[in-house]
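Take this structure, written in structure tokens, and hold onto it; I'll ask about it next.
One protein chain omitted, others in place.
Per-chain residue numbering starts at 1, and chain names A and B are given in the order in which the chains are listed.
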Amino acid sequence: MEREWVEKIGDALKAVRSQKPLVNHITNYVTVNDCANITLAIGASPIMADDIRESAEITSISSALVLNTGTLAEQTIQSMLAAGKKANELKIPVVLDPVGVGASKLRNQTVERILHEVKISVLRGNISEIRYIAGFEASTKGVDASDADMSSGLEAACTIVKTAARKYGCTVAATGETDIISDGHRTIMIKNGTRLLASVTGTGCMCTSLVGAFSGVTKDPMVAAAGGALCMGIAGEIAEEKAGKVGTGSFHIAIIDAVSLMDAETLMERAKIYETRD
Amino acid sequence: MEREWVEKIGDALKAVRSQKPLVNHITNYVTVNDCANITLAIGASPIMADDIRESAEITSISSALVLNTGTLAEQTIQSMLAAGKKANELKIPVVLDPVGVGASKLRNQTVERILHEVKISVLRGNISEIRYIAGFEASTKGVDASDADMSSGLEAACTIVKTAARKYGCTVAATGETDIISDGHRTIMIKNGTRLLASVTGTGCMCTSLVGAFSGVTKDPMVAAAGGALCMGIAGEIAEEKAGKVGTGSFHIAIIDAVSLMDAETLMERAKIYETRD
Partner (left out) sequence: MEREWVEKIGDALKAVRSQKPLVNHITNYVTVNDCANITLAIGASPIMADDIRESAEITSISSALVLNTGTLAEQTIQSMLAAGKKANELKIPVVLDPVGVGASKLRNQTVERILHEVKISVLRGNISEIRYIAGFEASTKGVDASDADMSSGLEAACTIVKTAARKYGCTVAATGETDIISDGHRTIMIKNGTRLLASVTGTGCMCTSLVGAFSGVTKDPMVAAAGGALCMGIAGEIAEEKAGKVGTGSFHIAIIDAVSLMDAETLMERAKIYETRD
């Protein structure tokens, strides 16, 4: 079962590298450079067009759209909705990263509005964010997952992810020490990665950009979500081996290095994917 | 005397790493990624919520607030005031970095307005910026300290810093080759650091973020200010030893590495802190 998923992801990786899908981002200004560079590193082409006067137009020539709520502003919220609707119209997949949802009314209302007005292909967040979206109580603390939410156990987390997926009819990925990905029917766990990923800002955002790149070449959102999460997890492991003891600045650079060198063979060697069916 | 300060800073560093204080930033878009990563590197948790509809709300769940005027815009100025006032109300320390004050009317007016409407805990800038705020003539050139302002001598600089501290009733840190920190009564000089720090954009902003992180765990603004300045100075020295000759890109990464590995022992070994009482 595992092997089959890894093969699909490997094929999708090859497709990204050959097709170089254009991925439009309406994202935050904190981690945007890393999002662009990780998109290039996996083989896709990033663009960040967030002005309302061009966000829909640029989206219409893109292969995927990434929406990220890390730093909200009135203009970009409007752009997210306009670009999201245009993407839906043209059947371009939309990936949503609800950064910090649960931490402020603005974030809650914005994410809710996007989820209601735009059909999302993949929703990727940390477990605190997904808990909130699924309708469970979340003890969110800013933009990082809370320890309490993380320690609730794998089974509980799977239930949360499945609930969110069914509620919004999309694929949901809660990434963390174990990534849980579900479309409400199929559920995958990925046990790659390292705790060190939490020591660099934007590793979640970067994962979402990778999901965006994969979404530009595959029709299966589960493959796109798992592809992004798996590449990020394995890149984290490789980066830790190379630079984990050097410091978080070098670890950060090593993550992008590892994604730029990622190939199907490395995925096959390292992947720890497990599927559970209901 | 020196040893006592280093011990307090070492204790505060341990507290940052164990308490992981949330530090909200309303800052510029040039160095924001480095600010977030240095905040994580020292052990705190960064968030950058600058929209007026959430800046006060997010600040209210934070342990410290950092205001930085590097790239001003109407919306963020309003957010700074709103978040600053909320922080004052809740007794959450506010750290101000008046980037480029003296270089434009907008910066002068904004910094003045913040200083009058918000009670600042620590004001950190370069000597040109602090000169301007203290009411002395400053020959500021953009966002970097001018050579003229830097060569005016240590004693003159101490007078400037103390004047600014008394004028606004807060702790003031003028960082540079020698960091001068004063609350108007106690005055500290830190002789750590390297000229190379000026070759990377945002080392001042990053220092301010470190002060923000320390402010989240200590009630003494002098310890917070000295902690940020000392960690940045020592990190600069370590980074220079590792990467000074490799180039400024590698030096930049090595700064973040060094902060992520900083501990009380390293502070004790390297600190060059001197106190002068009036």
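Keep in mind that, in the parts below, a contact is a pair of C-beta atoms (placed from the backbone, for glycine too) under 8 Å apart; a residue touches a chain by one contact, two chains touch by 3 or more.
Small disclaimer: the values here were computed from a predicted structure and weren't measured.
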| field | Residue in contact with the excluded chain [from B:31, B:79, B:175 or B:215] | value | B:31
| field | Contact partner of the left-out chain, one of B:15, B:106 or B:261 | value | B:106
| Hidden partner interface residues of chain A, rising order | 22, 29, 32-33, 36-37, 40-41, 45-51, 53-54, 57-58, 61-62, 75, 252-261
| task | Spell out the interface residues on chain B facing the chain that's missing from view. | result | 28-31, 33-34, 70-74, 100, 103-107, 141-144, 199-202, 246-250, 252-253
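To be clear about the criterion, only the chains that are shown with their structure count from here on.
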| query | Using mean CA coordinates as chain centres, what's the chain A-chain B distance in Å? | reply | 33
